[in-house]
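Quick one: this structure, given as structure tokens, is what I'll be asking you about.
Every protein chain but one is kept in place in this view of the complex.
The first chain written gets the first letter, and so on, giving A and B; residue counts start at 1 in each chain.
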Amino acid sequence: MALLEIEQLSVSFDTDEGSFAAVSDLSLTLNEGEVLGIVGESGSGKSVTMLAMMGLLPFNARVEASRFHFAGQDMQTLSDRARRRLTGNDIAMIFQEPSTSLNPSFTIGFQLLEAIRAHEGGSRRQRRERAIELLDQVGIPAPAKRLNDYPHQLSGGMNQRVMIAMAIACNPRLLIADEPTTALDVTIQAQILDLLMRLQEERGMAMILITHDMGVVAGAARRVAVMYAGQLMETGVSHDVFREPAHPYTGALLNALPERHPGTARLPTIPGVVPGINDRPQGCLFHPRCTHARPDCRASRPALVTMHAETGLGIRHVRCYHPLNEEDLEIMS
Amino acid sequence: MLSFVFRKLLMLIPTLLGITLITFTLVHLIPGDPVAIMAGERGISAERHAQVMAELGLDRPLWEQYLSFLGNLVQGDLGHSLISSNPVLDEFLSLFPATLELGFCAMLLAVCLGIPLGVIAGIKRGSIIDHTVMGTSLTGYSMPIFWWGLLLIIFFSGILGWTPVSGRLSSSFWIETPTGFMLIDTLLSGEPGAFVDALRHLVLPTIVLATIPLAVIARMTRSSILEVLGEDYIRTARAKGLSPWRIIAIHALRNAMIPVTTVIGLQIGLLFSGAILTETIFSWPGIGKWLIDAVSRRDYPSLQGGILLIALIVMVVNLIVDLLYGLINPRIRHHR
């Protein structure tokens, strides 16, 4: 049975100017121990989806779904208290900005111990030992000493390790990593990513890795979902999607990767920006920026349809009237 | 840390010197002849007048008077009151506990009520509670407290007869005042009913003096809480599955208190302004009333010494607030 099942999730925000949809018609499933990458530019609704799952959205957000189950429990009917027991315990999350995600007024020991105490209990001594063990596992040197440090005394990379330690403190079954390396130095990024992958493998936990970097997903995730302007554009097994992107947006994202253009001075880009709250176009949301757009793309919004995967490893979904064919791929590369 | 305190204390000296210069100049600009005032209705002969002027050193040039004032100041001598001829410092110290007691109770009330109200308003933003708290505090913030005091007297003393109109203790009690704090002294005296009597005298002045600080603290706490609740670390705390109560009381409040502490510190300085009015309305025998009396009696030395001492207190309080600030804000603590 799937660990996480989401069907037709939509998230909208009520504001003074009216309500707008940040995410619409999103369906996802995730099995135990599986790693899913969610890719898209900023503003594509990746983070909002995950915050909705954690119940961390502000009060003016409305979350609706035809099915939203985690480990067999219906998240929509769960009481606040039961939900809190789940978050931080079975589902944990780490964020983009490690230095602002930790409370500046408390030591990292306090914040780590708090996470352990909230869900696991044990004596004060046991908890402390567990905290030291966790810091050691995430690769923080001299962990016992670090417990008394404040976040501002540690580097961004170290703070992110602390965040990871806090997230895995209660052995979650699902870890959501929201752009975990974006705010870090390039040299640290790989270390943190390796750490996450190692922990995922050792503990066999499922993981959702949110990123705007196709390269990160390629190495880490078995399956990938591409999001654009609040909608899923394409999902499938990473290997397939990378070799043969079906959606022009996926193709464009892959085409913008530096490693695909060795030696060139100028990388291809996707012209324009992700449409904002009020300027979502008619028809396919991507069509104004799409090099393959045709008249029908402007007329109506395509639905997510199942495509036959060549390798048969997994099902492929695409939201496009005119998926890329081999010729297109030829031209791109 | 110690060197930081020391440096800060050193920096007070030029400011204090400036204050002595300014108060000295201002006070000596006040028109009117102090000796004639001392003599009162009876008047004084020209010879005697000159003699007294010389005795008090008032015939010397201003700069000489200033230097001798400074010289005495260093030795802890603030001069003598022209009216009672007691040392100014003694008078100040004998009256200060009354103001301190009133100010402390007012600040306690303002903090204990203002912070929770601000927190509740912030959490329930946009609700009826929020609008009520904010409306009330804006009214309190706009309140002419001298009028507010009179209204309270009309209602509680006039109509209900619950509280006395003035003073610190009914004249039927006669107790020793070793500490100068009436609440403590009445308890120590063992006199039955004295403590309750002192408390009843204290209630209205405390409410009046607390009104503006209470409003300011509630408003500041609310906006501070609102800002903090939007921070990333609050999201982290929620992601840990902590209870809303713990998130507010521990994670949000600790950070929200940082700007509120500064505001509380500022309010303590402003409390003296309020004390002048409150003590006048309730005939409270404290520093505020004493200073107003000193102005109307042209009691130079008292006025001069009083302003200097109050400025010193305000500066020391601000220094303490500065240090407290470092205590609750680890980022500052480590950068010193």
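To be clear about the criterion, a contact is a pair of C-beta atoms (placed from the backbone, for glycine too) under 8 Å apart; a residue touches a chain by one contact, two chains touch by 3 or more.
Definition applied: contacts and distances are computed from a predicted model.
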Name under which UniProt lists the unshown chain, selected from "Dipeptide ABC transporter permease DppC", "Osmotically inducible protein C", "Succinyl-CoA--3-ketoacid-CoA transferase" or "5'-nucleotidase, C-terminal domain":
"Dipeptide ABC transporter permease DppC"
Displayed chains contacting the withheld chain
B
Among the options B:Ile19, B:Leu187 or B:Leu323, which residue touches the chain absent from this view?
B:Ile19
So one chain is hidden, and I want to know which residue out of B:Leu169, B:Met220 or B:Ile234 touches that hidden chain in the complete assembly.
B:Met220
Residues of chain B in contact with the chain not shown
14-15, 18-19, 22-23, 26-27, 29-31, 138-139, 141-144, 146-148, 150-151, 153-154, 157-158, 165, 212, 216, 220, 223, 226-227, 230, 259, 262-263, 266, 269-270, 272-274, 276-277, 280, 291-292, 295-296, 298, 303, 307, 310-311, 314-315, 318
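As a convention for this text, only the chains that are shown with their structure count from here on.
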At what distance in angstrom does the C-alpha mean of chain B lie from that of chain A?
55
Interface residues, chain A side, partner chain B - complex:
51, 54-56, 84-89, 92-93, 95, 97, 100-106, 114-115, 118-119, 150, 152-153, 163, 166
Please name which positions on chain B make contact with chain A in the complex.
231-233, 235-243, 251, 254-255, 258, 328-331, 334
